[in-house]
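The complex appears here minus one protein chain, its other protein chains still in place.
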Amino acid sequence: MIDFLYGAAALLLLLTGLGLARMMWGPAPADRMMAAQLLGTGGGAIALLIATASGITAIIDIALVLALLAAFAAVALTLGEPGTKQPDGQANP
Amino acid sequence: MILVDMFTMAAVGAGMFFFLAGTVGLLRFPDTLSRLHALTKADNLGFGFIVLGLLPQSPDVLSGLKLVVVWLLVQLAAATAGQLIAQFVGLERRRDPAA
Amino acid sequence: MTLLPDLALVLLILTAAVWTVAVRDRRDAVIGFIVVGLLLSLAWVRLNAVDVALTEAAIGGGATGLLLLRACARLVPRPAESVLPHPAMWILTGLLCSVIAAGLAAIVVMPVEPPATLAPEAAANMGELGLGNPVTVVLLAYRALDTLLEKVVLVLALIGVWTLTPEQFWGGAPASLRAQQSSGALRLLAQVLPPVGVVIGVYLVWNGADHPGGTFQGGTVLAAMWLLVMMADLREPPEIRLHTLRLLVILGPVVFLVAGFAGFWIANGFLSYPPAFAKPIIVIVEAALALSIAVILGMLVAGPAARAPR
Partner (left out) sequence: MIGTATVYGLCASGLVAIGLYGLVLHPTPLRKVIAFNLLGSGTFVLFGVAARRGGAAGFLADPVPQAMVITGIVVAFASTALAVALLLRLQETGASSIETTPPEQQDNGAS
């Protein structure tokens, strides 16, 4: 069972790692952010698998923090670029 | 005991399958919004199945509870991030229709 | 255990790092840096450093990414950005960096025997204090002076940021953090997530006494929740002249100092605790520190005042 869980974690790392190709290809910033997003949730799942396999339950807390902040980068992306118009017509400082 | 382990293997395996589908979709789908669709599948179903599979293996009630909380948080984050990224794509397209 | 997963993880980290440095667009570079941070937190798990992994997940994946993306949103790109140094410079720098990497790698491959460790000293401290997390023991008892000075550094950094306020805006509020486009989804997230996040932050601080976690991790999570509320435009950043805000900023270091000086007459010297009360004192200090860290990190991201006080 433990070997299975470690194996699953390794495979998951490989899968989410393949997602990094999308980060490099892009082409839009949104595509790159999606790769980061996949890595955030994939990393959480990997942490859960390792936590269960190793019996160190504290690792679950890492998944907790990763899940809590998973949407954070996507929110920060919407802060925009300088010189773009805001909805109320003012230029973004 | 064996039954529980089999359940875990099946559920984690199903979770891996959805992560695989999500990654393949993220890499192979032709445009940004359909890639986003693939991603949210991995987030929701893949993560959900893995948590479901790990639940019977959790050593105490608190750990199990935390697993469920993690899953709920990922649900919320995936849904919101999906929305926000889609809005961001729309915003970029309006600014620069060529992109 | 085979080393293959570790090798794969290392390869991913290095690929993402190279891409971060090599990519043209600076916002893409920030995304690359966030990815490196996420991967590194997994690496810390493999290095058996769960406390550090928590910190890296909270700061590397969350707070630094937000700070840098916000910088991208406010800094106008300059035309000089496309000017690159001469190719001979690249090659020379590349060679020099490879030499440094090779030197570090040589140190890593040929380790000292037996490995240097201070773990037994830390363990000796642990028995006296009644805490279960060795890293917290080191942070708040064995090397408490370092932690205290680090808090002072945080306060100094915030003062440094605040001194960059233009004359006419002194005392006012930092620039708004609101997103480019108001969004129902974001507002929902900022209403649902903070209650859960605050519970998790407090849990990390409380749990930090005996298990991985602690003031930094909890404080960062609290700061992240506050920033989320500000980004969703539910709250504006507070004016920096507010006395409550300034009190909260120095609360942690002051409580830590008071506990430290109290050590002179209730125990045997600066920053030493009487064994009977060590745990309650440390928990109180941790709570105050976490609150201060949350406020300081939030205000560091918000930046100097950008509008006149009302």
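Labels for the chains are A, B and C, by order of writing; each one numbers its residues from 1.
As a convention for this text, a residue touches a chain if its C-beta (ideal position, glycine included) is under 8 Å from a C-beta of that chain, and two chains touch if they have at least 3 such contacts.
Fair warning: this is a prediction, and the values are worked out from it, not measured in the lab.
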Residues on chain C facing the left-out chain by the touch rule are 1, 3, 6-7, 10, 13-14, 17-18, 20-21, 26, 29-30, 33, 36-37, 40, 43-44, 46-49, 51-52, 55-56, 59-60, 63-64, 67-68, 70-72, 74-81, 83-85, 89-90, 93-94, 97-98, 100-102, 104-105, 108-109, 111, 115-123, 134-135, 137-139, 142-143, 146-147, 150, 153-154, 157-158, 160-161, 164, 166, 169, 173, 175-176, 214, 216, 293, 296-297, 300-301, 303-304, 306-308
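We take it that only the chains that are shown with their structure count from here on.
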Express in whole angstrom the distance between the two chain centres, defined as the mean CA positions of chain B and chain C. 27
What whole-number Å value describes the gap between the mean CA coordinates of chain A and chain C? 18
Listing for chain C: what residues touch at least two other chains? 180-181, 183, 186, 189, 193, 196
Shared-contact residues (touching 2 or more other chains) in chain A: 29, 33, 35, 40, 61, 64, 68, 71, 75, 77-78, 80, 84
Chain A contacts chain B in the complex at 1, 4-5, 8, 11-12, 15-16, 18-19, 21-22, 27-31, 33-35, 37-38, 40-42, 44-45, 48-49, 51-52, 55, 57, 60-61, 63-64, 67-68, 70-71, 74-75, 77-78, 80, 84
Within the complex, chain B is touched by chain C residues 180-181, 183, 185-186, 188-189, 192-193, 196
Within their complex, state which residues of chain C touch chain A. 1, 4-5, 8-9, 12, 15-16, 19, 25, 27-28, 31-32, 34-35, 38-39, 41-42, 45, 50, 53-54, 57-58, 61-62, 65-66, 69-70, 72-77, 175, 177, 179-183, 186, 189, 193, 196-197, 200, 204, 207, 211-213, 217, 221, 224, 228, 231-232, 306
